[in-house]
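Reviewing the structure listed below.
The complex is shown incomplete by one protein chain, all other protein chains being positioned as in the whole.
Every chain is named by a letter (A and B) in the order it is written, and numbering of its residues begins at 1.
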Amino acid sequence: MSTRDDTTDVRDVPTERDDQPLLKISNLHTYFRTDSEDVRAVDGVSLTVDPGETVAIVGESGSGKTVASEAITRLFKSPPGYIPEGSIEINGREITDLSDEELRRVRGGEVSHVFQNPQGALNPVYTIGWQIREALQLHADVSKSEARERAVELLTQVGIPEASSRLDDYPHEFSGGMKQRVLIAIALACEPDLLIADEPTTALDVTIQAQILELLAELQEQRDMGMLFITHDLGVVAEIADRVAVMYAGKIMEKGSVEDVFETPAHPYTRALLDCLPGRGGIGGIPGELPDPRSPPPGCRFADRCRHAIDACRTGDQPGMHRVGDAPDHTTSCVHFEPGRDSSTVLDAGSEPAGSPSPPDDLERGGRR
Amino acid sequence: MKWYVIRRVLWAAFASFIILTITFVLMDQVPNQQLMQAEFQAAVNDVDVETAVQAEKERLGLDRPFHERYLDFMTNVFQGDWGWSYEYDQPVVDVVRETVPYSLLYGVPAIVLSTVIGTAIGLYSAVNQYTKKDYAATFAAFFGISIPNFWFGIVLLVVFGSWLGWVPIGWNADIPLAADGSWTLLETAGSDHPAFFRQDFEGERYVGILSPANLKQLILPTFVLMTGAIASVMRYARAEALEYVDADFVKTAKSKGVSNRAIVTKHIFRPASIPLMTILVGRILGLVLFGSYLIEVVFGIPGIGLASFQAIIRQDTDLVAITILLPTFVAIVGNLIEDIMYAVLDPRIDYGDR
Partner (left out) sequence: MGEDTDTRTKADGGTAPRDVTFEQVDWDEIDADGVARSRKRVAWLAVVSLWTIGVAYDLYSRFVAETGQAAFPVLGSVSPVDWLWSFTLLVLLYYGVVPLYENPRMTRYYWKEFKKNKAAVVSALYLIVVFAIGVIGPRVLPEPEPTPGLENQPPVWGSIEAYSAGTSCAGGTTTVDGVTMCQGSWQHPFGTTSSGEDILLSSIYGMEVSMQVGLIATLMSISVAAAVGLTAAYYGGLVDEVLMRYVDIQMTFPTFFLFLLLAYTIGSSLFVLILIFGLFGWGSSARIMRSEALQRREEPYMKAAKNAGASSLWTIRRHLLPNISNSLITAATLTIPSIILAEAAIAFLGLGDPTVPSWGRLISDGRDQLRTAWWISTIPGGFLFFTILAFNFLGDALRDALDPRHGGSGE
């Protein structure tokens, strides 16, 4: 844990911590160029993550949640991807206009990622020891033996038994869950302030999923690290997150603390999502499809699938974020919550009638890319 | 692993054996030059053709049963007794020894350069997929793989040799040699050196492999041989690298903060290089062998290809057999090396079966 102290010293964070979020995304857009019109994967997203806090972004495939998370350190493929507008601040520093070289230091240093599929996320031709060492040596001037020691330490922390004997093993000698642990070790190697975990458990067995979630929560606690957790699984959100943002078609539909959102889901989309959870009545997915990301319709993006849609939903822009009830930062983007309208139309409506007979995991099959 | 290597070696030996057998059977069908000669002689000298041919057959051992001759052939091949070349009037093995260096002279640089350049362009193209540069490179590669070597060589000779006069049209086989006929890297020689036959000049000029005159006459053949090879290597390298450009582990590396250059060289090239090497050794070798055969004929380089060509024209059967077998064996050994290399280099390979 020695390095950890160093890093905290170097960055004069503690004093500013209280009034400044660790990550502040404002009005972020990320588009992908195609032969015809640009695909607007992320279309105006604002979000903050405070130190030590876990924020979850939840949404279906194609909602833009993964792109949004990768846009933070510009990991998406570019070209064709680009950020036409928006700002991303890490510890108060704007990073959208950093050069590649400067950004490189942010990646892995201040902000780390863990991805969805551990199977392919480790380079098959290098030992895991090599891959952890690479991460360490990129951001700190450590000798090979120091790095080795540190790698063993990290692997032990993420729960790899007999870590020192496994350093020279190749990725194919690890199981999926073990690989994900290694990847978490790599992500944590340089003591990041923010960990972005993009569906880190989706590709794993159910039992392993729980272990990994637990591990992440534990590590976050120990290190007081901020975490941005991307998932399509509301159950996982309830388990791990402090706050949640619901994303749909490149926009945020609702955000607030986990309690508020689960207690009083406001946006019709959130409500529909919650209804899809097992044991909540509705069994079908949400009928309808995501709007075309090349030319999204005017008004609310969810209008075509929304049972509460009214004429006002189909004009102008996406409705602004309106307060829901009295909760301090529980907001939603729905016209029914505009001041002067009756939000109970939505809030008091019963469970959605079961829609099309498609299975719930259709949620994950949407038109990706 | 050990068993895998042993199996591969045994297989290569078996394949060689089959190929030798096929070659022997096929070559046995070809009318024998010496018999025809004897027949002709007999007819001219007005002796009995039948007996003359029979005598010649006995002399050559052709009257013996098939299996004996077959055994003979096999043992001879392994003992390095490859028969007699009537065209060169010396043992085939000596012809090979004399001609192969000429083939290596331009073949080796062509292989090395085309591998390096082709891989570099392929990687670059893959990393910049869908950009104009990538399109340009892939488009150019089509020309590279489509252009017939022998015709391209001729076109270049017409342009640079005949029209511009920058390179000689005839190939001077004595330039890379010392005055006494041995190979030399670089030295000076006077006008009595065989390379300067019928040239009169004062003082000394450079001869040897690295002499300017030799390099000059090597440029075109090397270049022609390279075009096709670069294009193929490039296409393979690009396809192979593309498998990895969007791989998850590349994203992991990027998220760790690895620089773009290190991503390309360490994270994309290294895994791509393993299957790439497999392709390179086997296919590029085949390509180069095939290309060099024709190129030597076009440029008049007295290498193994030209020897084979002349042997074919003159029906110098022993020489034909060996000059065709030789590249085949090079290819077999190349394939063997490639398989073993693949096994050694790729940690993912499981040697359990096959």
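Remarks
Criterion: contacts are C-beta pairs under 8 Å (C-beta built on N, C-alpha and C of every residue); 3 or more make two chains touch, one makes a residue touch a chain.
Keep in mind it's a predicted model, so treat the numbers as computed, not measured.
Contacts of the undisplayed chain with the visible chains, over the whole complex, involve B. Which of B:23, B:85 or B:273 touches the hidden chain is settled by the complete complex: it is B:23.
In the complete complex, the residue from B:104, B:154 or B:179 that touches the missing chain is B:154. Which of B:66, B:135, B:183 or B:197 touches the hidden chain is settled by the complete complex: it is B:135. Only one of B:53, B:242, B:274 or B:301 touches the chain withheld from this view, namely B:242. For chain B, the residues in touch with the chain missing from this view are 11-12, 15, 18-19, 23, 26-27, 29-30, 135, 138-139, 141-143, 145-148, 150-152, 154-155, 157-158, 161-162, 169, 235, 238-239, 242, 286, 289-290, 293-294, 297-298, 309, 312-313, 320, 324, 327-328, 331-332, 335.
Assume only the chains that are shown with their structure count from here on.
Chain contact summary for the complex, chain B toward chain A: residues 130-131, 246-249, 251-260, 267, 270-271, 274, 346-348. Residues of chain A that touch chain B in their complex: 73, 75, 77, 79-80, 100-101, 104-109, 112-113, 115, 117, 119-126, 134-135, 138-139, 170, 172, 183, 186-187, 189.
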